[in-house]
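Okay, structure first, notes after.
The complex is shown incomplete by one protein chain, all other protein chains being positioned as in the whole.
Moving on to chain A:
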Amino acid sequence: MHAALRLFLCRLVASLALGAMAGPGWAAPPLIIVNSSSDGAYAEASAALRSQLQRTMPWVEIEEQGWEELAAQRLEGSRMIVTIGTQAARVVAGLSPRQPVLHTLLPSSAYSRLPNMPKSGATVSAILLDQPAERQIALIRLALPDWKRIALLTGSDSEALNLRLGELARERQLEVREANVTADRDLYPALQRVLAEPAVLIASPDAQVFNSFTVQNVLLTAYRHRSPVVGFSSAYVRAGALLGLYSTPEQIGQQAAETVQKVLSGETLPPPRPPRQFEVAVNTNVARSLGIQLDSAERLGNELARREGRP
């Protein structure tokens, strides 16, 4: 009872104060979430974002809207907009709002193609789904220290990432086998080429190369060449990748909440970032079958986080 009353008073004070700063539309809530969908991963990200803010800034009023009926006037008066998913990001970007916008739960390839992107990144930023190349290479070195060769398949959406992965791998004295895949029929010969000798194949979220139709070819061929695959989602590990490195919608929602907190406290929007928190997953069946000794996913994840300077 007391808590509820306190919360109400907090919100009242906050909305008066913030509303006064925001000008005429003081009734609009300070934070608007525009979601691509009301279920699945999108709902998880939104729930994590809200519950985190609830704990740290309980006075901030949040309104969630679907992208379908979104119009410019519905965004007016808010201090910040967070989008979840590419669909919502596209609609919001199309409206070119003046307030800071944080796009979340979208890959960098989709982010870079959003319309009306401002020249300077001061008002638009993102928390991307892509794991940084540094983290991927660090995981391979940590989990598979005896493996000295990596394999990369590059399509048009993975050129930049694979270039970076290749550079980093070579810096770490890893041999790099690469092949380009520009059409479906390139995939089989490309896999044969890069896996001629066993290598750690790093799957990239490039739909041209790695999608739900090619996942069979990739995993079966790699397995036959006794080559482990590092995937970018938990589904990849379940499907047969040896290792997975990914961030959950919940982790992204939490990170978004932290950014929102900073912006609403007056800080400027940071540049687009990869997810800070992540998960490591291990397919123990595949590890056993390939005769690879692996640490547990939990230990690998903790050690990786420790090396990135987090507890």
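Note that in this section a residue touches a chain if its C-beta (ideal position, glycine included) is under 8 Å from a C-beta of that chain, and two chains touch if they have at least 3 such contacts; residues count from 1.
Convention: contacts and distances are computed from a predicted model.
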Identity of the absent chain, which is to be given by its UniProt protein name, from "succinate dehydrogenase", "Amino acid ABC transporter membrane protein 2, PAAT family", "Sec-dependent nitrous-oxide reductase" or "Iron complex outermembrane receptor protein": "Iron complex outermembrane receptor protein"
Touching residue (missing chain; options A:65, A:87 or A:136): A:87
Selected from A:74, A:164, A:225 or A:299 as touching the chain missing from the view: A:225
Interface residues of chain A (partner: the chain not displayed): 36, 40-41, 85-87, 105-107, 109-110, 129, 146, 184-186, 188-189, 192, 196-198, 205, 207, 210-213, 215-217, 219-221, 223-226, 232-233, 235-236, 238-240, 246, 249, 283, 285-286, 288-289, 291, 293
